[in-house]
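Have a look at the structure below before the remarks.
A single protein chain has been omitted from the complex, and every remaining protein chain is retained in its original position.
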Amino acid sequence: MIKAGIIGATGYAGGELVRILMGHKDVEIKWYGSRSYIDQKYYQVYQNMFRIVEDVCRDDNLEQLAEQVDVIFTATPQGFLAGLLTEEILRKVKIVDLSADYRIKDVAVYEKWYKIEHKSPQFIQEAVYGLCEINRDRISGNTRLVANPGCYTTCSILTAYPLVKEGLIDVDTLIVDAKSGTSGAGRGAKVPNLYCEVNENIKAYGVAGHRHTPEIEEQLGYAAGRQLVINFTPHLVPMNRGILVTEYANLRPGADGKLPAYEEVRAIYDKYYGEEKFVRVLDKGVCPETKWVEGSNYVDVNFVIDERTGRIIMMGALDNLVKGAAGQAVQNMNLLFGLPESEGLELVPCFP
Amino acid sequence: MIKAGIIGATGYAGGELVRILMGHKDVEIKWYGSRSYIDQKYYQVYQNMFRIVEDVCRDDNLEQLAEQVDVIFTATPQGFLAGLLTEEILRKVKIVDLSADYRIKDVAVYEKWYKIEHKSPQFIQEAVYGLCEINRDRISGNTRLVANPGCYTTCSILTAYPLVKEGLIDVDTLIVDAKSGTSGAGRGAKVPNLYCEVNENIKAYGVAGHRHTPEIEEQLGYAAGRQLVINFTPHLVPMNRGILVTEYANLRPGADGKLPAYEEVRAIYDKYYGEEKFVRVLDKGVCPETKWVEGSNYVDVNFVIDERTGRIIMMGALDNLVKGAAGQAVQNMNLLFGLPESEGLELVPCFP
Amino acid sequence: MIKAGIIGATGYAGGELVRILMGHKDVEIKWYGSRSYIDQKYYQVYQNMFRIVEDVCRDDNLEQLAEQVDVIFTATPQGFLAGLLTEEILRKVKIVDLSADYRIKDVAVYEKWYKIEHKSPQFIQEAVYGLCEINRDRISGNTRLVANPGCYTTCSILTAYPLVKEGLIDVDTLIVDAKSGTSGAGRGAKVPNLYCEVNENIKAYGVAGHRHTPEIEEQLGYAAGRQLVINFTPHLVPMNRGILVTEYANLRPGADGKLPAYEEVRAIYDKYYGEEKFVRVLDKGVCPETKWVEGSNYVDVNFVIDERTGRIIMMGALDNLVKGAAGQAVQNMNLLFGLPESEGLELVPCFP
Partner (left out) sequence: MIKAGIIGATGYAGGELVRILMGHKDVEIKWYGSRSYIDQKYYQVYQNMFRIVEDVCRDDNLEQLAEQVDVIFTATPQGFLAGLLTEEILRKVKIVDLSADYRIKDVAVYEKWYKIEHKSPQFIQEAVYGLCEINRDRISGNTRLVANPGCYTTCSILTAYPLVKEGLIDVDTLIVDAKSGTSGAGRGAKVPNLYCEVNENIKAYGVAGHRHTPEIEEQLGYAAGRQLVINFTPHLVPMNRGILVTEYANLRPGADGKLPAYEEVRAIYDKYYGEEKFVRVLDKGVCPETKWVEGSNYVDVNFVIDERTGRIIMMGALDNLVKGAAGQAVQNMNLLFGLPESEGLELVPCFP
């Protein structure tokens, strides 16, 4: 039985980790960390866990926790883990970090976009970027630190990855227009996240400046084999869960000067995702919708070629709390401990 | 492996049956009945099932279906099963009927409230009313026909049952004010159920005339040991899932003329539900909320005594598609086949 | 031109006052009070007012404000106005108080339910309870202080008032089950009011203890001619605006032992509301819905008689920010200044 600890267990991503791990037969949660609710019963914060979780919330003591568990999930604000992580801790325990602290290899880029100093850059190179479908073979029993990807990032990258990797699109024209449910904004008590402010509204935010931008650029840059810049625009949608990305890029014509046909593009998606459990390439003409992946670890992707403009419109949908956070974290944990990758993640999407 | 067939598999309750049975290790769905989508892939109707269900939808052929499966779930309109059921079918297969056809023992009451003629009243007496927490001992391998309770009904009855049974309240003063999410209205294409009609609105409907009224009255009547009439008022709430009932009744004073204390009432709830897996009596002062049971088979109940008015306010919350429909149907199926009652129903509520 | 000042102009009720007064041809807002946003442009808080309101927000200086305007609206927390009000201020300016400070005549009741000490009880008797349809003749140019009724209260009282006044119902059996949109909870940054906490959920709160209870009891007590206690249960609904109340009471049989007929009850509603601009008694069989009054000063009411139980179910719907707060405040202001009562309030409900 793998012993797990969660720091930040009363945030939305932390709560989802608890929900998922409750159904994971090889894991036992030993530590519910929540600085805000120390000594309160966990179920008093999340009444859905009444009669399921009897533990109390505990303070964020990383060192003590490292002694007691096999894996730690940190669902914490940026900078938290970077400020506490030590070699000693990493020798004792595996860590799946749901924050951005170790996602970006260039510490200057991190510090510029996050506007905080990185306190433990020495671990950045070691950390593996845990986008399982792409980096699976780099995550194993020897891995100590996984940087779990961001929610927008997971969706944005997986939607375009095959075409970037295979050079079908002009990456300099790539634009990602993303739409997210409100749980992505976290459980902090802020006026802009109040019900009456979010409901009956849609807005863009962080335009040309959202922190997930360099993360997407770095990963797609590896696929493209060179640096690239993109436009990424997130929007806040009045729903609890779900991210939809709509991505635009110019298709590169073939040697004959013609655009690739549907079948050619489809074949490339199938090449990368045909065997993937959690990425579903939809039937021709079916657009991804967030409701069809809700509560599950799936990413649904599809595309439309626009002959008139020469562009391809790629679309992807996932549940930001599952594949965009807790589900992918468990997927990474499974890889870390040599378990089947989908263990505990056979979650059927819940509709309506 | 139990072979199951679903008639009405593309309604919301039918879809939830599919979701739940996908996670039930002893059941295999062999027949996805849907008159509206014959020969279409099931996942084309519910894209959440893409790559999970490969079957096509089939016509409603009850006789043919009875040959092929061990249990049939009918998630169909009122009158459907009553119009087709025969002794021959019941000899071959067990049936869990999610409609109201066999819930009400007095056929005249059924015909009055549902305004249709009952075509097979000969099976009414045999049918067991499948409110598991109350009728568990009457559902077993010998049972052929289970009348699965209504969504409002399950919530309304379980919330008041212990106090009615033990005579703590004056049942003639019982009022049930119920609030439901919109999936309870079904998937029919009707103007009143359009997004813009339901969103940003709340209304009562079926006031003093809703069909679940006699069902509640009959069952609570058994508990009270005599006939009774109540007020039941349903309301439509802009959310997908969930039912909340707020029930009011006069507490009967004890021999000393005083109202029972919190502890006395609590003890009675605990007597009936303390060992129940799916009924959670909340801590003192905590009101049930539909979000805490969403996606699960739980019913959360609690109460407040109002010393000023001498009334007790009882509250209950459940997910109308799970404990109010498909979950309870599976719970009944488990009883029918001698499986652990919670098999396949260990669903952790999903929040947010 | 009447000069008006608003204290608490950046709360939801304050914002609605601004919206309504913008369309009132006889009023000019001279002071936008908001302690939280001092010196910020009002439209920077409420961008809907961009290019409409150019003023900046100002601190809460009641004395200074009293020098500059003819009427002050206080859309402030309980205790605010009671702590600052003086005879000197009341000599200079009329006040419409949207808080509860002067609504309850018995200061002990106020202090018990609100759990704060009342700092200026000497003005309680003078204050007129501004439920215009009932107290219209007591509000005129001589009135200095109007206690604007609460949102739940306005809806609860108006729905039952004619039957209480005429003795048609047994007031000791009166139960008010109320449902409110989330703007009623105010604009404070609190976790329970976050989008993801309110969305896809319904709950009761303040059961047997909500502060609007004694206010309803006092006013209906005047109508009944004696003290009474009721059950009042508010619920939080995932929508921005709107209150719906469902009220239950035993109908009193006539001399012949029979319940009054629909026509008799209807005649009584018409007697009280037939000439009222803002109370609409709906056609037989039509249930009030909050969407039909949204953005307007209307209260829609109706009733159903249940012959089986001998009860009447009364229903009422209003927009909590208009007739439940800012609209009624303007209606009171119109009375104070001798303007047509509906001036500035000819708001057509906005659907969808």
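Order of writing sets the labels: A, B and C. Residues in every chain begin at 1.
Everything that follows uses one rule, which is that a contact is a pair of C-beta atoms (placed from the backbone, for glycine too) under 8 Å apart; a residue touches a chain by one contact, two chains touch by 3 or more.
Being a predicted model, the structure only gives us computed values, none of them experimental.
Undergrad: Tell me which residue among C:Lys179, C:Arg211 or C:Arg241 touches the hidden chain in the full complex.
TA: C:Arg241
Undergrad: Return the single residue from A:Glu28, A:Glu54, A:Glu200 or A:Asp270 that touches the missing chain.
TA: In the complete complex, the chain left out is touched by residue A:Glu200.
Undergrad: Touching the left-out chain: which of A:Lys179, A:Arg211, A:Arg280 or A:Lys323?
TA: Looking across A:Lys179, A:Arg211, A:Arg280 or A:Lys323, the contact with the absent chain belongs to A:Lys179.
Undergrad: I need the residue numbers on chain C that touch the omitted chain, in ascending order.
TA: Here the touching residues of chain C are 12, 15, 19, 22-23, 44, 46-52, 183, 200, 240-241, 280, 282-283, 286, 289, 291-296, 300, 346, 348-352.
Undergrad: Using the touch rule from the top, list residues of chain A that touch the missing partner.
TA: These residues of chain A touch the chain that is not shown: 173, 175, 177, 179, 181, 196-197, 199-205, 207-208, 229-231, 233, 235, 237-242, 244, 246, 248, 287-291, 294, 304-306, 308-309, 311, 313, 315, 317, 352.
Undergrad: List the residues of chain B that touch the chain left out of this view.
TA: 12, 182-183, 187, 189-191, 193-200, 238-240
Assume only the chains that are shown with their structure count from here on.
Undergrad: Quick check on chain A against chain B: do more than half of the interface residue numbers occur in both copies, making it same, or fewer, making it different?
TA: Same: when the shared numbers are divided by all numbers used, the fraction is over half.
Undergrad: Can you work out the whole-Å distance between the CA centroids of chain A and chain B?
TA: One centre to the other, that is 37 Å.
Undergrad: Using the touch definition from the top, which residues of chain C touch two or more other chains?
TA: As it turns out, chain C has residues touching two or more other chains at 196-197, 199-200, 238-240.
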